[in-house]
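Removed: one protein chain of the complex. Kept in place: all other protein chains.
We just call them A, B and C in the order they show up, numbering each chain from 1.
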Amino acid sequence: MPYRLLRFALSNQYREPRMFHTPERLKKSYDMVIIGGGGHGLAAAYHLAKDHGINDVAVLEKGYLGGGNTGRNTAIVRSNYLTPEGVRFYDESLKLFQELSADLDLNLFYSERGHFTLAHTDASLRTMRWRAEVNKHMGVDSEVITPEEIKRICPYIDLECGGDAPIAGALFHPPGAVIRHDAVAWGYAREADRRGIEIHQQTRVTGIETTDGGVVGVHTDKGFIETKKVLSAVAGYTPRITQMVGLKTPLVIQPLQACVTEPLKPWLDNIVVSASLHVYISQSSRGELVMGAALDPYELHSQRSTLDFVEGLSGHVLDLFPFLSDVKVNRQWAGMSDMTPDFSPIMGTTPIEGFYLDTGWGTWGFKATPISGKTMAHTMATGEDHDLIKPFNLARFENYELVGEKGAASVGH
Amino acid sequence: MKLLRCPINGLRPLQEFSYGGEVRESPDPASAADKQWAHYVFNREGEPGVKREWWYHIASGTWFIAERDNVKDIFLKTYLYGSGEQTQ
Amino acid sequence: MIRDRLPPQPREWIDRGRTIDFQFEGGSCTGFAGDCISSALWASGVRMLGRSFKYHRPRGIYSLANHDVNDVVEDGVTTNIRADVTQICSGASYQAVNTFGGLKKDSARHIEHLSRMLPVGFYYKAFHTPRKLFPYWERKMRAMAGLGAINPKLPRARTPKDYDFCDVLVVGAGPAGLSASIAAAETGASVLVVDENLHPGGTLGYQWNSDASAARRFAQLMGKISSMPNVWIRTATEAAGLYADNWVALIDSVRLTKLRAGAVIVAAGCFEQPAVFKNNDLPGVMLASAAQRLIARYAVKPFQRGIVLVANSDGYCAAQDLLRAGVQLAAIVDLRKSPESPELVQPFNAARVPIFQQHAIYQARHASGKQGIIGAVICPIDDAGKTVTERAFKLECDGIAVSVGWMPADGLINQAGGKMKYSEQLHQYLPESLPEKVFAAGRVNGVYHLEAQLADGRRAGLAAAAAVGRNNGPVPEQARHEGPSPNHPYPVFPHPKGKAFVDLDEDVQYKDIVNAVQEGFDSIELIKRYTTIGMGPSQGKLANMNGVRILAKTRHQTVTQTGTTTSRPFYHPVPFGHLAGRSFHPHRLTAMHSRHQKAGAQFMPAGAWHRPAYYPAAGQGRDDAILAEVKTVRQGVGLIDVGTLGKIEVCGPDAAEFLERLYTGRFAKMRPGTTRYLLMCDESGVVIDDGVAGRLAEDRFYVTATTTGADAVYREMQRWAIIWGSSVTLANVTGQYAAMNLAGPYSRSILANLTDIKLDQDAFPYLGIREGVVAGAPARLMRVGFVGELGYEIHVPSQFGGHVWDRIMQQGAGFGIKPFGVEAQRILRLEKGHIIIGQDTDGLSSPYEAGMDWAVKMDKPFFVGQRSLQIIQKRPLQRALVGFTLPTDYAGPIPKECHLVIRGDQITGRVTSVAFSPSLNRVLGLAYVAKDQSGLGTKFTIRVDGRKEVEAEVVKTPFYDPDSRRQSETVEKPREAAA
Partner (left out) sequence: MTTASRQSPMHDALEHLHPRWGQVNGMSAVASFADPQHESALCRTLALADVSALPRTLLKGPQAAAWIQRQGLSVPPKIYAHEAIPGGGLLIRTGAAEFFAEGAVSGDAVERLAGEGATLPDGVYSFPRQDAAMLLSGEKSFDVLAQTCGYNFRQPEMDFIMSRIAGVSCSILREDRDRAPLFHIWCDASYGTYLWETLLEISREAGGDAVGMSCFFPTAIK
């Protein structure tokens, strides 16, 4: 047993300090305000303080830390994207994730499992090869493998998929990992808090004040704050924020659902994704199977669950692993995904001076948490879009310069 | 599963339909500036609220308009395009 | 041996006529039919039924109501079987899950000695440095986690699902539910009552076990219901989820029923809540309602000498049941100053059972190995509810029954978006706002007295009937609970040493919550995620309430200020098999499918279709088969099934105008009898589909679309027709027509003998379309050039497809005709430089990038995508699709589709199509390259497998027969065939 655990045994009292504080009240003004106390907002706060020495920052969270999509996604980390812009960005993220437990001194259970994206048709196999080639070019460990190789690494999988959609091959991404998602938010919050950044939970933004095209302050249900720089990092709630500054975006909010089974002894080490079956599945360190599927088919600003989601998902899980018929689904939930037309994020500066966007995270936001925090912090500190996110600026749409990730992201969690 | 009332086929489960996106007025392509057109092509009314949407009943091939509260996920009324007439 | 079986009980569930033998942990046991695993074991004197999740502490019966998640077994077939609700099977052999070396010897039990090192969230604070060691620790932790093990041998269950409908669904067949169903049914509504228990009755079946008047009530209710034709009762059926518009998932042992209910009445009763004290988890400590279930349902004596911890009259009733069951009562410990009424106490005075008012159990004392309890430490509590430990004293007992309060089973209400509000008077949650057409009845409403429950059920039944338009009569006011609350506001008695559990699923202790708050996890949602309280298989039904109370107390808040977590589906976990059902996989077959099967075709999926990929001869490999098919078409004649192509008829006065607005080309001036290529863009100017338009008449076009695009294209056509107000009549006839392409030099010679249509070059030129009869069937013929040989696409009503195919194959036999598949067609069209939408284009390709400028008529007044293309035109082209070849003598690895075009360290494009062309005897393909690489003769580099680099040259397309002579040349019947 590690010494760190012994110290618990050696003390009579429980001496663990607070991870984060609850400030008495909002100050009159801050250098910067971050809307959204999820992974992205907290990571941005952490990097503002750590990389740029800026700590006069308030993080405003209408609910509780990591209560949005940070705590609702299926916690998969990977970088086997399709476009060079995407791969470069997500691979930086993955590298930060690998060191994150040490950097935040919190065990985030970062667990490299190997990530399969199954192909059931030669058309999807072509896309897999496209991704693999781009990935390899960018130095990312990613390979198209045969059904036999899949079987060797993941012996329980039924290559026939119940006969309806036999597996033709897969994109295999060894660094693909899962991680304890809530802890990511807590770790960033603790380190930001430790560096003097204020985290205000249960604080709702009600308006953003601008004069001649620039931000001057933020209205909240706890009073007005003067500030010149505001970051919106609220995923599914982004349209409500952009509305406050009169900014139009391509975002459409659609629910993404997920569910978990009762805990089982470990049997599935890998992360298995099938785009055409619309299912992705991994086993958590608690032993639960964590699963998700495609987006719900229409716009919705709520987190309701549906029965047809879990029916369809179950059918596809059994196509892959027929012996799970008697395993029980314990709980289902949903998050609100902020979808973009090209399945790439919208990040950085906007036409409104001092208003920064970190959105368009659709179904791929969690895996970008560290890098979006780092690049958005840089962008806010310097006023210039970080190089990694230049391709993702909102202006790309009116310039017809989309970054086509669709082939990699459709169900590529 | 939700129920949706098709003006032709009546009240049916949502799985019989497919979603066609918001009803959007195209600016006049001849007079619209490039930015204005790009705005029409890419941007959406993403805010929560009551929207006019296209819905399609698959089995019968029927397009119609639904006014939906996309926060409560409640269909307020549905009617055929052009006929503002309400169907309960 | 059946040590603790009681004499017959009035409404017991067991069949004493049928004994059942089974094994538990290797030992043989006997029970009666109708016993659940837990009751049969308990009756045989087994006390340790399982071990806990984290510390592997012994656990016994706790709720006997589907919440005993520590008493979970596997039977060698399936796993995570809940012993407290699963009936024993004869011959079954049960093992407790998550033990290491068996339940008794479980080596993991030693973890508890380390428990001081494993406080809440310990795993967040260690094992991560050095990083390379974490995988080792993770393996160890994963091995400890999890309950049952999967059985990879288990075959897939395809259990049927079904749909059902009713006016009113009543969840819960207890007093409130039964009376609600009667009231609703009396209005004429169709009523379905579901209850997760094997038998109806709810509390009437165990809490009122020995109350004669309650028994009479029960008989009346059941009698009435059996006399009503419009009430159905489904027992052993659980309402697992309540979704939008009263869409309800009903789960029984074999199937999922998807029920559409007009209205839903939640009369699911309450969960009895535990008290928190040291060792409150060990075998022998149980909820009073569990003890009553043991007695009333299974006729099992819960223990020999017991203590009853009470905070309500239900506890006194339970104590009486225990006395009647022959249990010696060491004491009744009442948390309150005094009971509701003196009558409650009298029977116990008579039986000389000491009653300690305003006392609490401070600790349960355990036998060695914690496999049972031997006594309790009791001490007074002050007015603030704190234990006065210096006045503590011990009593001996082997069981403790806890009756300190209830929480409504409000899961369905929460799922449906209803709001529950904590009542500081009743100390439980009560419905604040109910969703439309959802109602609550009975104890969910905080109504506890039997007659009041019946009245409240009646009210809910009438209200529900009114909601579905069955009842116009008056709906009475809702009854309220009278008298003191049955729920104690804070049944929590911490102990400085030892473990007092709040959540038995997850082994969450009192101190874990206090410590988590100290670390800043001070909202209920954060507490849940940090301590994992409520995350276990029972979803915190017995844990969340006390968790909230402890958090509230620690933060000096009220329970209302503290709030609660949202409960989500499912009410109880549901098997994948039930949810998946048969899982239908609809697929489409062409009219000639059986012909392809007989010809030994290898099929490939295309959307929902199965299409022949190629037809290997015996012993022939894939590539050889495909090359042979290509040769056949180029040098002789082949026949391919193209029935999966989208086929849409566009008719009416505006037909031509409509196509001009929808597609990029011009169609107004097309002469009837001709065809023209179609290209479709979306509004952003991206290429999305293509096909051919054949003009059959001034007002009638026959339009094809890609196999996978057909449905979407037709759907968008319908929508544009509405928006534009076009006077067109559209019909998607994709499935109505079989279609085949007869291609190759001999095609005309073959067809000539089968049709009345004049085929000679002048009568039926290239790109013509004709209607007539082929092989006796009404047909449409198109001369199209996709594969680049003389060819005829033949469309006939699908029922004729097989016949026409056969006749052509017979007629072609003399010409060596062969069927060919999609793979050969891909090579043939590639030789002609024809692109495939979706393969040679991607989600962002403009017609200009795809080299389709020729198909785009920008000078038209309007077409979909035109305005965006005007913008795109102004911008420098980033990439271009070009044809390329490798040197004829090239012998290296052949590039594959999606291999990259590389310049320096830059990706400038990718290969979209590539193949060895048997006709040109060299490798050729299509690729996206940078604009400045797209000039004819330009050399560029493709990186192939093994990071090798291959130089390719940009060449003009079509590669094969550039001036398309072969599409018009005819070749007479070959001599050898004539002979």
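Assume a contact is a pair of C-beta atoms (placed from the backbone, for glycine too) under 8 Å apart; a residue touches a chain by one contact, two chains touch by 3 or more.
Quick caveat, the model's predicted, so the values are computed rather than measured.
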Subject >> Touched by the hidden chain, restricted to displayed chains >> reply: B, C
**OP:** Among C:S403, C:N445, C:S485 or C:T590, single out the residue that touches the unshown chain.
**Re:** C:T590
Original post:
Which listed residue (C:P476, C:P778, C:P887 or C:P962) would be found touching the missing chain in the intact complex?
Top reply: C:P778
**OP:** Give the residue, chosen from C:D35, C:D410, C:E649 or C:D689, that touches the chain omitted from the document.
**Re:** C:E649
**OP:** Provide the residue numbers of chain C that touch the chain removed from this figure.
**Re:** 160-165, 258, 260, 582, 584-591, 593-594, 609, 643, 649, 651-652, 699-700, 727, 729, 731, 733-737, 773, 775-778, 797-804, 807
Original post:
Please identify, in ascending order, the residues of chain B that touch the omitted chain?
Top reply: 1, 8-9, 12-13, 15-16, 57-60
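Convention: only the chains that are shown with their structure count from here on.
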Subject >> A-B against A-C, pair bridged by the larger set of C-beta contacts >> reply: A-C
**OP:** Let me have the rounded angstrom distance from the C-alpha centre of chain A over to the C-alpha centre of chain C, please.
**Re:** 22
Original post:
When you check chain A against every other chain, which residues touch at least two of them?
Top reply: 304, 306-307, 341, 400
**OP:** At least two other chains touched by the same residue of chain B: list those residues.
**Re:** 1, 18, 34, 38, 42, 73
Original post:
Mind pulling up the chain A residues that touch chain C in the complex?
Top reply: 1-2, 4-6, 8-9, 14, 16-22, 63-67, 71, 84, 98-99, 101-102, 105-112, 120-123, 126-127, 129-130, 133-134, 136-137, 156, 162, 164-165, 180, 182-183, 186, 201-202, 261-267, 285-287, 304-307, 310-311, 313-319, 322-333, 341-342, 400, 402, 404, 406-407
**OP:** Under the touch definition given earlier, write down the residues of chain B that touch chain A in their complex.
**Re:** 1, 15, 18-19, 22, 34-35, 38-39, 42-44, 46-48, 51, 53, 70-73
Subject >> chain B partner contacts - residues on chain C that touch it in the complex >> reply: 243-245, 247, 258, 260, 683-684, 714-715, 718-719, 722-723, 732, 862, 866-868, 871
